[in-house]
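Heads up, one of the protein chains got dropped from this complex, but the rest are sitting where they should.
Per-chain numbering from 1; labels A, B and C assigned in written order.
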Amino acid sequence: MMEWAWLIPSLPAIAFALMVVLRRWLPNWGAILATGSMAVSFALFFFVFADWFGEKSFPGDYTFIYSIDWLRAGDAVLTWGMWIDPITLTMLGLVTAAALGIQVYSWGYMAHEPRFTWFFAVHSLFAASMLALVMADNLLLLYIAWELVGICSYLLIGFFYDRRSAAEAAKKAFITTRVGDVGLLIGILLLFVETGTFELSAIFAALANGELSEGVVTGAALLMLMGAIGKSAQFPFHVWLPDAMEGPTPVSALVHSATMVVAGVFLVARVFPFFEASDTASLVLLCLGAVTALGAAAMALVMTDIKRVLAYSTLTDLAFMMLALGAGSVTAGMFHLLLHGFAKATLFLGAGSISHGSEQTDIRQMGGLRRRMPLTALAFGIGALSLGGLPPFGGFFSKDEVTLAVFHGQQFGWVFFIVALTVGFMKALYMGRVFFSAFLGKLKPENEHAHESGPSMLAPMLVFTTLGAVGGLLAFGWTDGYGGFGYFVFAGDHQEGFHLNWGIAGASTVLAVAGFGIAWLAYVTGSLRTEGIIARVRPVHTLVANKFYVDEVYQWTIDTVVLTLGNAIAWVDRALVNDVGVNGPGSATSWSGSKLRVVQSGKLYSYALGMVLGFLALAVAWWVAQ
Amino acid sequence: MTMDVRFELLMPEFLVAGLAFLVFTLDFFIRPVRKDILAWVSAAGLAVIIAFTVPYLLNEHDSLFDGLYRVDSYALFFKVLSMGIGIAVILGSLHFVNQRLTHPGEYYAIIIVSVLAMMMMAASGELLTAYLSLELLSFCLYILSGFALQDRRSNEASVKYVLLGAFSSGLLLYGIVLLYGALGTTHFAEMATALEGAGSVEGRLLVGLALVVAGLGFKLAAVPFHMWAPDVYQGAPMPITAYIAVGSKAAAFALVLRLFYEGLAPAYDQWQMLIAGMAALTMIFGNVVAIVQTNVKRMLAYSSVGQVGFLLMGIAALSPLASNGLMVHLVGYSLTNFAVFFAITAFYNATGKDDIPDFAGLAGRSPFLAAAITIGLFSLAGLPFLAGFVTKFYLFSAAAAEDLLWLAGVAMFASLISLYYYLQLIRQMYIEKAPEDEGGSVAVATPAVLTAVIGAMALGVVLLGVYPDPVMAAIEDATASLLGTDNAWITLGAAGQ
Amino acid sequence: MSSMESVLLFALIAVPFFGALVMVFFPADRHSLIHWYTRVIAFAGLVMAVWLFVTFDTDGDLSKYTVDFEWLPALGIRYSLGISGITTPLVLLNAIIFMAGVLVSWNVTHRPKDFFIWLTLLVAGVYGVFLATDLFFLFFFYELAVVPMYLLIGVWGSSTDFTKQPAVEIPGYGGGGKYDRPKEYGAMKLMLYLVAGSVLVWVAILAVWAEARSVTGMESFSIAALSQVEYSENFQRIFYPFFMVGFGVLAGLWPFHTWSPDGHVAAPTAVSMLHAGVLMKLGAFGILAVGMVILPEGASDWAPVLIGLGTVNVLYGAVSALGQRDLKYVIGYSSVSHMGYVLMGLGTLEVIGLNGAVFQMFSHGIMTGLFFAMVGIIYERTHLRDITVLEGLGKRMGVVGAFLAVAGLTSLGLPGFSSFVAELLVFIGTFRTYPILGVLAVIGAAITAVYILRLMAKVFFGPISDRWADLEDAKPIEVAVGAALVGILLLWGLYPFRIVEIIDSGVQPLLEGMGIA
Partner (left out) sequence: MELYHVELLSAALFAIGVYGVLARRNAVMVLMAVELMLNAATINAVAYAAFLDPGRLVGQVITVFIITVAAAEVGLAMAIILRLYRVRATANVDEADEMKG
């Protein structure tokens, strides 16, 4: 079955092709085509999964590799192939499930869009490339898929392209990630030059045999990390993600929270041996994670647009995963990735359902919506609690895994441990803030008409809610042959079962409760006056509310530095290279022509004189010559 | 000295002379309105003579009067070329004469005489003979350039031409005499032997050679002896301009080529650089000054000065290839210039204008003329599928083969410059709009005969461009006879072989 | 001329050439006849080129593809044609672009006869350069391909004039300059520049010929024969630059590139397509198939310079494109930038790099053809090319926008389109030889993304103003052209195996001949 796994990405790709070519002739059938193909892929995933388990021995690891030639030039042979291992399977499950669910959701949500089919087409293309990305057996194919998801994200953010803001956001997203991709590509090429191949297996082998020098390893790791943080919107490339919320909500749910943005994390996990081998790289990873986590969490606390809050919370969680990986635990990272995917999908779909039902996006305009949309409230609530890290919901387990991993981390473990705890508290705080201010409290009059969404939107939402809620169970070994997530996804040889460190678990739980408690006091009972606090830390608040002015700095750089440089070079090209370097000789020639013609005075004697001089010149030259 | 002269070998010359007298006499008996007949007679006569000469003199190799006068394939080649040029000019000037000139009888007859002179220049193997035939040609051209009696410019042209011509012939003659004094002979072949003995060139000889080069340079219009050319070209009646540009140049080169290859070859290393330098100077000066011209005839005058520079490379390189190159370029140059000049003549006949801006929108008014001019100019610039490309390529290759690559490079850039001003005219014809006023947009009518001549020339330009082999065969034959089998100096002089 | 294949080679040049000559006798006012006639000629060429490409046998002998006549024995000039794995894709490229160009020229109504005659002659010249194996005729056709440009641009072109309307400043869209470039200027500059380049080439050809003549006594312009001669190290070092710069001018080699934006902008659509798409490739092809083959040591001595200038091309072109206001200038500079990759690939003198270079010639040709076709449509509909004025066209011209977007994404090296593969190969080659320049090249690709997305975001996205209310989207014929070109880009982008195999079969023996690899 596994050699047929390539069908999983191919089906949506085919669906995309059909929809683009035949878009005239299939008004709404396109959506059916898309969802149908997604469903088949989802089903295929289970077969592959089962098949893989059949091959796997316990305890132990198993990787299925299968590839075909794609291009031969000189001594280089480039291949396209599949690489199926636990990480791949985790991602496959998450992506197929999320994509399918969210497409179903979009049936309701996007129903009235004129470019309905186009939406589903790009959606399928995205799914296809994302699946290809996670299945790639070589860095080149991975990069190809990587770029394709990027362009899909560009198209989806710019879905409402006639909005200037959407157009700008899309551009921003693509260019920002592109900068990271430069690093990624250079890293890949560096590895190719060193090892002569893009194949992961060969490259890992070379790494294991120590064929790669220290510098190369670190360099490659950092360069690829550059790509990763670009895609996963980590500091300093985080600026594009909040703006990306310009896209339709289902897009935010799938692309910009559950799947695409975690590609960076996935990449790091995929090439984890490099980070294992290089302390520098993993330290950088940790630092970036820490900075992003704190900064993003802080911003999430002050944002008022519900989708932006969620966006910043996404940043925080991605940073969390990075922390885990930096601390050396692929298990924790991937586990959090999985559960965060479910929870965040829930939350975004909830947010979508809110704005669909009540045209509200600003949490200050909401409140008491639970009366109008109870199911949404339930789903959103569970999602929030889970992400806030309250037991027994899935988020708790994954957060605990991460915290634990960081605590055991090799380098400056305690520093990042404290960071992790702090961030855990803030997560609970802003999650509480969003949920309470949106659904609890009393209903505002302008929201009287708000209504619950239709089944096609509710169903997927609830499914994800359930997954997010019970996902924590995956941590434990239920059947023999599974033995817990730690025995399933792990790096190198440290596979281990799940065990609670009661101290840490307790601490983080207390913090989470505290966070939700404070949020309750502030936004439900109102006994805690937020204005007062804000007033006390005014400068900090302004700083955070303005996103630390990072965007401004970038904008300034682009406007003044890049474009000025462009205009300058353009001017140089015109004025110097062209007008001087090119026109110069030409005008010089005709100038000399206009001077020389003066010799031709029209007077007879001057002509004769010319001849005489010519004769003399000849004679003298001749005489001198010998 | 043996005196068994085969006079019958001079038959072509006799016939041409006879034709001239025939036209003179016919002129008395033909009513003014029917003067066209003269042109037809002349042209037909020359054509017949060609048809007679080619088989008659083929493979004839003899030198009459003890080497004064040569009969060989080289001479034959130029004889045919001269008569062809004569035919072209006569037919090309038909309408011009009718419209703007008087005394057609003399006009055509004098042209025929000048053709005779050109034939003799190619054949003469001795300085004095060369001088005489050259003077004969010059006299004809002096008269013809002033043939538009009422035209101030035509008159000015002839005055300048005749006086400067006399001056140059003075220089030339003095030079010839000095050579005679230095070498004791005026026969090319004997000069060579003497030079070989002489080793270094002492004063008398040096001055003599310099004067000869100056005198011939005048005929070739090589810088700095070219200055008469623009004025005369501009002033002379248009067909005569074409004739001077092509005919006298061809004849002069026929003479110079023989003189240098037969007579002066031994002193090769002495004069090569001088001639090369003169060539470079000529092509640069001619083309650069041409840029700023506004009168078409004057522009073409300078451009043909530039062309002289190219042709001089053939002298400087001094090798079989070089002489081939020179001759084939000469042929291409003649065809091309005739095509352009006659097209301009047609335009002038119709509009009486000859300034570059006057050609605006010609492509619309007369696609044929525009196309002919374009073909000609592109060929002069050396663009492919046209004569200029092949001939230049040949000539420059020859130069390169003799370590004159630098000169070839200069020539290429010179022709790049020429492309610029040729494009100015082409731009006028194709891109600019025709002027609205004074019926600027009316079609330009071209008489059938002129159309035929122009068409023939343009066709020749293209044919030579795509299939030069037949012409090349004749030329290689000519070169062979010029160099002879025992001409050791060329192979000595020719570097790099 | 024995085999069927050689007849084909002969016909490839003869059909357009004589086709053009025949067209001279057409009545000038029968427009549709002229259009269809040209389409037939183009299609015939396309069929032959495709046939050559499809039946190309990568490990068979190519001797059956030969035309060889004696032409001018005195100099050893022969009319000889042949193909290789390198030329075959380029011939195909020429055929495709010509076909596309003719089709999008459906709206040429001003003196179409002359227009198509010159265009077809030009195409014949291009075929000739790719097929000729004798330096004389290579040069001959090279000139033939350049000459028609002057009139094509001068008569049917369009001028740029920003001196009148001031730039509508939009934050983030600087878009500089108040300048004007009359079409006559562009045409004249292009002509003189290219001929100047060809002069250098000519000098080098004669030098090589004369040197070979004096060394071996052989009089021949055959590339193969000349490449056998042992030229002195010094000679090679002196004369290779003539080839490199001479051909480089046509390839847009910095700093001899300025003719290219001006020329492309001034030219009518079909001519821009052919020029940026195919003619610029002639330059690179010349450097590869003439310069490097005949003077290998010179090539390796000068390789660092070539690759360095190529890098400058990439960055300089990309950055200048950022500063442009005229839609066509952006693309003009982008082709300067992209030719940089070709030159870099050549500069690597390394098998993968050369593969990349040739592949890049092909795919950039298709891509830029698509670009100019679409920009031409926009200009034809709006009579504007000013980025600062155009906005939100996507609403009205969705299809054109889509095609332009594809071209843009291709040019910024999006995987799935052929340019990505080509540039990847170039990158690999460069990383193997000059890693630092490789890094710069990758950065150049990122800058490309910036100006392309700027252009898309400004021109096609955003709110649309009322003045475009009745804009008309692409006509069926234009859709067909666009779709075909996109199809090719995708085909070779997703499955480059075959074409790279063919190119490789040409590159490897070439390198062996040079004594490298």
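As a convention for this text, contacts are C-beta pairs under 8 Å (C-beta built on N, C-alpha and C of every residue); 3 or more make two chains touch, one makes a residue touch a chain.
The shown structure was predicted, so the numbers you read here are calculated from the model rather than taken from an experiment.
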> Relative to the complete complex, which of the depicted chains are touched by the chain excluded from display?
Replying inline: A, B
> Which of B:11, B:173, B:189 or B:273 sits in contact with the chain that's absent?
Replying inline: B:173
> Which residue, B:22, B:159, B:273 or B:449, contacts the hidden chain when the whole complex is considered?
Replying inline: B:159
> Which of B:112, B:143, B:191 or B:250 sits in contact with the chain that's absent?
Replying inline: B:143
> List the subunit A residues touching the unshown chain?
Replying inline: 597-598, 600-605, 608-609, 612
>> On subunit B, where is the contact patch with the chain that was removed from view?
In response: 128, 131-132, 135, 139, 142-143, 146, 149-150, 152-153, 155-160, 162-163, 166-167, 169-171, 173-174, 176-178, 180-181, 184-186, 204, 230-231, 234-235, 292-293, 298
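Note that in this section only the chains that are shown with their structure count from here on.
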>> Averaging over Cα atoms per chain, report the distance between subunit B and subunit C in Å.
In response: 42
>> Nearest whole angstrom, what separates the Cα centre of subunit A from the Cα centre of subunit B?
In response: 78
> Which subunit C residues touch at least two other chains?
Replying inline: 192
> At which residue positions does subunit A touch at least two other chains?
Replying inline: 586
>> Touching residues of subunit C toward subunit B in the complex: what are they?
In response: 71-75, 125, 136, 139-141, 143-144, 147, 150-151, 154-155, 184, 188, 191-192, 195-196, 199, 202-203, 206-207, 209-210, 213-214, 217
> What does subunit B use to touch subunit C in their complex?
Replying inline: 321, 324, 378, 383-385, 389-390, 393-394, 396-397, 400-401, 403, 405, 408-409, 412-413, 416, 419-420, 423, 426-427, 430-431, 468-469, 472, 476, 496-497
>> Using the touch definition from the top, list the residues of subunit B that touch subunit A in their complex.
In response: 159-160, 163-164, 167-168, 171, 200-201, 206-207, 209-211, 213-214, 217-218, 223-225, 227-228, 230-231, 270-271, 273-274, 277-278, 285, 288-292, 417, 420
